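The complex is shown incomplete by one protein chain, all other protein chains being positioned as in the whole.
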Amino acid sequence: MAIDIYDFTGMTSAIHESLSAVLSPAATTIVEMTIIGIVFILFYALVGLFLVYAERKVCAFIQCRLGPRRVGPRGIFQTIADFIKLLMKELLMTKNADKFLFNLAPFIVIIASFMAIGAMPFAKGLHALDFDIGILYVLAVSGIGVIGILLAGWSSNNKYSLIGALRSGAQIVSYELSVGMALMTIIIFAGSMQLSEIVASQANGWWLFKGHIPAIIAFVIFMIASTAETNRGPFDLAEAESELVAGFHTEYSGIKFAFFFLAEYMNMFVVAAFGATVFLGAWMPFHISEMIPYAEYFNMGMDFIPGFIWFFGKTGMLILLMMWFKWTFPRLRIDQLLTLEWKYLLPINLVNIVITAFFVLTGFHF
Amino acid sequence: MKEIIQYFSDVFHAVKSLLTGMRVTGYYFFHHKEIVTQEYPENRATLKMFERFKGEVLMPHTESNEHKCTGCGICEMNCPNGSIEILTTFETVDGKKKKIIDKHIYHLSMCTFCGLCVKTCPSDALAFGNDFEHAVFDRQSLTKVLNKPGSTLNKEVKE
Amino acid sequence: MSDSKIQENLQKEDAYYVNMGPQHPSTHGVLRLRVGLQGEKVIHVEPHCGYIHRGIEKMCEKDTYSQIIHLTDRLDYLSANTNNEAVCLLVENALGIEVPERVKIIRTILDELTRLASHQLWWSVMGMDLGALTTFFYGLRDREKILDIFEESTGGRLLPSFNTPGGFMHDIHPNFVPRTKEFLAYFKKKLPEYNRLLTGNVIFQQRTKGIGILSKEDAIAYGVTGPSGRASGFACDVRKHHPYSAYGMVDFKEILYTEGDSFYRYVARMDEMWESMKIIEQLIDRIEDGPYTAKMKPIIKLPAGEYYQRVETTRGEFGVFVISTGDKTPYRMKFRSPNFANLSALDYMSRGFKIADMVAIMSSLDLVIPDIDR
Partner (left out) sequence: MSNEQLQNYIKELVPEVVFEENTQYLVAVVPTEKIYAITENLKKNASTAFDYMLSLTGVDYPDSYAVVYHLESTKHNHLIVLKAKMDKQNPKIDSVCKVWPAAELQEREVFDFFGVHFNNHPDLRRLFMDEEWQGYPLRKDYKDEINIVEL
């Protein structure tokens, strides 16, 4: 394994040691948390702005359009311009809205997506939170987001918002199950719920490849269910703009709307990063089998690509896939959405888990 | 058993139809030559438009500042919206009083581009222009006088 | 009065009313619907019209027949040329003028091009209403080619105002024929792509099949015409049953289905695009040189009497009813607009379905709001 050249462990532990040399342990923790927090906020804003721009360009190319081109070269500053516009817009509220909850909702949504990012293994040693129940943690915090959506829909005092919020509730309750079940397959394979261990178990091959058919089925189900969980098309029933105007965020304007907007894109990033971690080995480079001639040279070449590039590359591919879904398919109806989950995804998933367990017992996987 | 086969064939066909759709959009994603939209036509000088495009009503003038309008008022009569007003004045030529055009007032804001004025004009004095940028800050500037100041009637036009 | 009905509906469990429109993404204009819902189920739809009512029928009473033409553009703006033609045909028939065959053929071609352009826009919007936003741009991309043909020949992209009683404003552009042929060759390749992207899509089929069923009897009773009526089995194609212009000279099929749900309304329109292309192909080489208008008096006065002219626009049967007293302006002019009749069936069709289905039903009816309000 020659992947240690891009190991961040040394860097992070150096920071930790130099800090604890001058400060008390409690102060060290506080300073470290602050640094991590600031880094994540900056990261969050950057990724959010980039994803909005990327989505606009991707959908433009899919739709035979040019996309944003006016602000900056190839329009790269378009989202910043949009952000400034939204910042300066008036914040509106309906007459009998529940003021406290109405203002709280965007923060809950954004915090939920923020917390999930903390658990992502960006590169070796670049891992803010590494619980031994990492998968459970990510599932749990990404489920908080729906509370924000429900609150937004309910407190808006708008019937369209309420329909959107309730749809979203039904949707998350159903699809959370499929996401969990799909991840269960990998948990069985890897034998751990700790994200770093799952990544480490993929050093000799990604689970998508060494898990045979069960892992592929689980991956497909994970992609479908997580697209549904992020309320993106074709599962964007909660905002379904041709039916519910804008669904749960109909009444939001200005920066509060921007929060929802940003959270949607960050959720997409979280889900894609999570998928890349669990199924595609996070920062693990792509290796081919040693049986193929000259494989070791190829593998060494792959090792020279830094881990975080692998991570963002895989995440980007999955995000592209989700965008591709959104700009191709029509939206489902609420009953069809639930049918898809309870009649198709869940039974297939259950059978899949049994097959996985059988595979693991017989040691059929690599 | 039949139901189970049906179930899996449903899943298979569904996935197949979805992939067919994704192939279409994926094709366009990677083929940027198929892009059809254009940026706003900033190249006003070199922009080539269809010559019959109905942008606004104009009165073509020759180089010697001559137009063909006799001030007969047929366009005013034919306009369904009253967007044309003709003000005439009298000029004395060889001791005879003659009616000539003073101002041919055209309200662009009221025009629906039906083309009746251009079609019915007996001396072909009016034509459509290609200008498409009509946004202005003041509504007054949409009221235009079509005959240029100091212009005279083209001699070739019979009254 | 209907408030009592609304009050009665509100007594039901979980019932509430929402306003769809006048500003709503899927009403495509300023139609306002008061939709009674029980959870997500539609129990009552009540249209409120008039947000774009311009009193065109009243304006017509003050205008001469040539001036009326440009007003008919603004009714159903997506089949503007056909509306123009209806008034022109009425005047020509009332005066007993025989227009040159060249005019008839070009009118028919323009009609069918209008129909194609309108159906392309409808397809785009149908996909968009169901959440597939990409269809919007694919449809508009192809529609642009037709609009270019229109712009080159008539000067107007959407509202050509090209027909006059007796013929046309001016002659068609020399590029008209080659450009139309080029478009047909192009669109024949693109139309199967429409099917690949949307028609075959499993989500789309699930969303439209069995939704908003209208039986043949109901279609006739509500006067639902056009592709929407024909999908229910109502043979109402005016082009076929009362041919005008050059429709008697061409061979085409009246698309008839019996299912009458949203999906078959969709399929009927898709099939109609092929038929339209067939009609244009048959006629495009038959344009002969000749005058572009019949000899007309400068001031048109219809003999006293009552006249009715029906044509087939994109959305169904369009009728013009004129009462003339022998003056140069009509005494009363009434437009029988297809959308108005189609709208009246919306309540009946969407009851019992979900609100998302209602959107599908509305876009499968292909409503154009200015035509409803007039």
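Of note:
Order of writing sets the labels: A, B and C. Residues in every chain begin at 1.
Quick note on the criterion: a contact is a pair of C-beta atoms (placed from the backbone, for glycine too) under 8 Å apart; a residue touches a chain by one contact, two chains touch by 3 or more.
This one's a predicted model, so the numbers in the text were calculated from it and none came from an experiment.
Just so you know, the chain we are not showing touches C across the whole complex.
Residue-wise, the contact with the chain that is not shown comes from C:55, picked out of C:55, C:192 or C:290.
Of the options C:12, C:188, C:209 or C:241, the residue whose C-beta touches the omitted chain is C:241.
Check C:36, C:139 or C:223 against the missing chain and you find that the one touching it is C:223.
In the full complex, the hidden chain is touched by chain C at residues 1-2, 5, 47, 49-50, 53, 55, 57-58, 62, 217-218, 220-223, 234-236, 241, 305-308, 310, 317, 319, 321, 323, 332, 334, 336, 340-341, 343-345, 348, 373.
In the analysis below, only the chains that are shown with their structure count from here on.
More contacting C-beta pairs link the chains of A-C than the other of the two pairs A-C and A-B.
Centroids built from CA atoms put chain C at 24 Å from chain B.
Between chain A and chain C the centroid-to-centroid distance comes to 45 Å (mean Cα coordinates, whole Å). Taking each chain's centre as the average of its CA atoms, chain A and chain B sit 50 Å apart.
Counting partners per residue, chain C has 134, 141, 197-198, 201, 203 as the residues that reach two or more other chains. Shown for chain B are the residues in touch with two or more other chains, namely 18, 21, 24-25, 36. On the side of chain B, the complex with chain A involves touching residues 11, 18, 21-22, 24-26, 28-29, 32, 34-39.
Remark: chain A residues 59, 62-65, 159-160, 163, 233-234, 236-237, 240-243, 245, 327-336 touch chain C in the complex. Interface residues of chain C facing chain B in the complex, by the touch rule stated above, are 63, 66-67, 69-71, 74, 134, 141, 144, 148, 151-156, 159, 161, 164, 169-170, 173, 193, 196-198, 200-203, 298.
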